[in-house]
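Complex shown without one protein chain; remaining protein chains in place.
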Amino acid sequence: MTLRKAEKVFDVLALIAVPAGLWFAFMYAPMEVRMGAVQKIFYFHVASAWIGFFAFFVTFLMSIMLLFTKNYLYDDIAEASAGVGVIFCTIVIVTGPLWARPTWGVYWTWDPRLTSTLILWFVYISYIMLRKFIDDPDRRAKFSAALGIVGFIDVPIVFLSIRWWRTIHPNVVQPGGGGLHPGMRTAMFVCLGVFTVLYICMMIKKLRLIRLERRVRSLEG
Amino acid sequence: MEKAPLVALRGVVKRYGHVAAVKDLSLDIPEGSFTAIFGPNGAGKSTLLKILSNQTRPTSGEILYSGVPAAKLEDSFRSKFGVISHQPFVYDNLSAKENLEFYASLYGVKNAGARACELLKKVDLYTRRDDPVRTFSRGMLQRVSIARALLHDPAIIFLDEPYTGLDSVASASLTNILREQLEGRKTILMVTHDLKTGLELASRVVIMKKGRIIYFRERGEVDASAFESVYLEQAGGPEAAG
Partner (left out) sequence: MNYLMAVFSIVKKDVLMEWRSKEAVNSMLVFALLVTVVFSFIFEPGSETKNEVVGGIFWIAVIFSGLLGLGKSMVSEVQGGNLEALLLSPVDRSAVFFGKFLSNLLFMLFMEAVLVPLFTVFYDVNIVARPKVILVIFLATYGFCLLGTLFSLISVRTKTREIMLPLMLLPVMVPVILGAILSTNVFIGGFPAENAGNWITLIASFDVVFTAVIFAIFGLIIEE
C-alpha cells in the first residue's frame, strides 16, 4: 500500500525537520531587540496560519471534486484536511494572544487576521460537528461539501469586512520584506517548510485512519 | 436485441453508517409488471423501494431506467414516478384539495383543481376536500397520499405498505384502483406484509431478508395456499411475519 509507505517516509522527514525548525527559530534567527524571546513564537504562529489556510483550501478543492465526481476518496481527503487544519488554526489562535500580551499589552486584539482566523476556526469546527451528526455517508459527504465550499469562499469576505472594521496587525510579509531581519526571514521560511512536512505527515495518518474506518464499515455490513 | 427492462438494479448496496440495509441486489422490473415485495421488518424493503424510485443513491452498484443510468436522467423523468411512502407527504395546515393542487402544479398537471377533485372522489374524500388534513385520521391521510401519488398519472407506482391504516372499504377501493392501473399497463412495485392481497394482485413475488432477495418467482409458479408456509420458512420463523 503506497499510503503506508508514504507515511513511513514522512515520519522520518518529520523527525529530521522538527528539530531543524527548532534550531532555526531559537538558535539561527537573531534575538529581537525589543520583544526578546517572546518573538520566537512568531515563527510557529505564522507557519501555522499559512498551513491552516492551506488545509482549508484543500478541503474546499476536495469538496468541489466530490460534488462533481461522487468519489468518496475526495470526501476522505476533505475530512482529513479539515481535521488537521483545525489543529493548526487552534495553534494560531493560542499563540496569537501569547505574543500579543507582552507586545501590545492585551491578550486578544480584534485585528483582522486574528479575528478572521477565529471565524474560520468556527466555520471548520461546525464542519467537523456536522460530519458527526450525519450517519448516511452519501448525505454526509455532500452536505459537508456544501459547508466546505461556502465556508472557504467566505474567508476573503470575512477578512475584508473585519479589516474595514479595524486594523493594527504588524504586516511582516509585505513586498520588500517589511523590515524583517534576513536571518529571521530565513527561519520563518524554514519553519513554514517544517510545518508543511508536519501537515502532510498528519494528513497521511488521518487519511489512513479514515480509509480504514470506511473499510471496517463495509466489512461489517 | 431484447428491450431493456424499465428499471434494473445491478449489484446495489446501500449502507446507513455501520448498517448495510441492502446488500448486492440485482433485479429487473419489466414494464407492466406488478412486483410484490414481502419480508420481515428490517429486511431492507423500504430502502429497496427508495433506491428503485431514485430517492436514495446506492452506496455502490448501478440503477438503470430503460437502460439509462440514474445519474444521467433529466429532472422531468421523475414525473414517471408515483410514490406512496410511510409518510403522507402532505402539509398539515392545507386542505386535502390544496395539497393536491400544490403537487399538481409542481408536476405541471393541467386543470389541477378538476384533477384533484376527480382523485378525491376516487378515494372517497370529496366531501372532506376543504378540511385541513391535520383533522384527518391515519386512514384518511393514507387515502390523500394515494390520490397525491396518482395525480400526474405516473408510469411506475411505488407503494410502501399502502394498506396500513385503511379500513376494509378503503382497502377494497385501493385494490380496485391498483387493478385499474394495471389494466392501463402501469408498472407497480408494492412492499407489503399482507400476503393475501399481495398474492392476489402480483405478477411477480419477491421475499427479502437481511438486505438480500432470498426468493423470487413469477406468480404463476407460486401456489397461493402454500405460500404462507413458504414465506414463514424462508423469512425465518413466525416472529418474522409481523
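Order as written gives the chain letters A and B; numbering starts at 1 within each chain.
Here, a contact is a pair of C-beta atoms (placed from the backbone, for glycine too) under 8 Å apart; a residue touches a chain by one contact, two chains touch by 3 or more.
Here the structure is a predicted model, which means the values were calculated and not measured.
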item	value
Selected residue (touches chain absent from view) among A:145, A:184 or A:210	A:145
Sole contact to the chain not displayed, among B:55, B:164 or B:234	B:55
Which residue of B:103, B:163 or B:231 touches the chain not shown here	B:103
Footprint left on subunit B by the chain that the document does not show	53-57, 75-79, 81, 83, 85-94, 98, 102-103, 105-108, 132, 148
Hidden partner interface residues of subunit A, rising order	67-68, 119-120, 122-123, 125-126, 129-130, 133-135, 138-139, 142-143, 145-147, 149-151, 153-154, 157-158, 160-162, 164-165
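Just so it is clear, only the chains that are shown with their structure count from here on.
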item	value
Complex interface listing, subunit B residues touching subunit A	13, 15-20, 23, 56-57, 59, 71
Partner subunit B, residues of subunit A touching it in the complex	70, 135-138, 217-218, 220-221
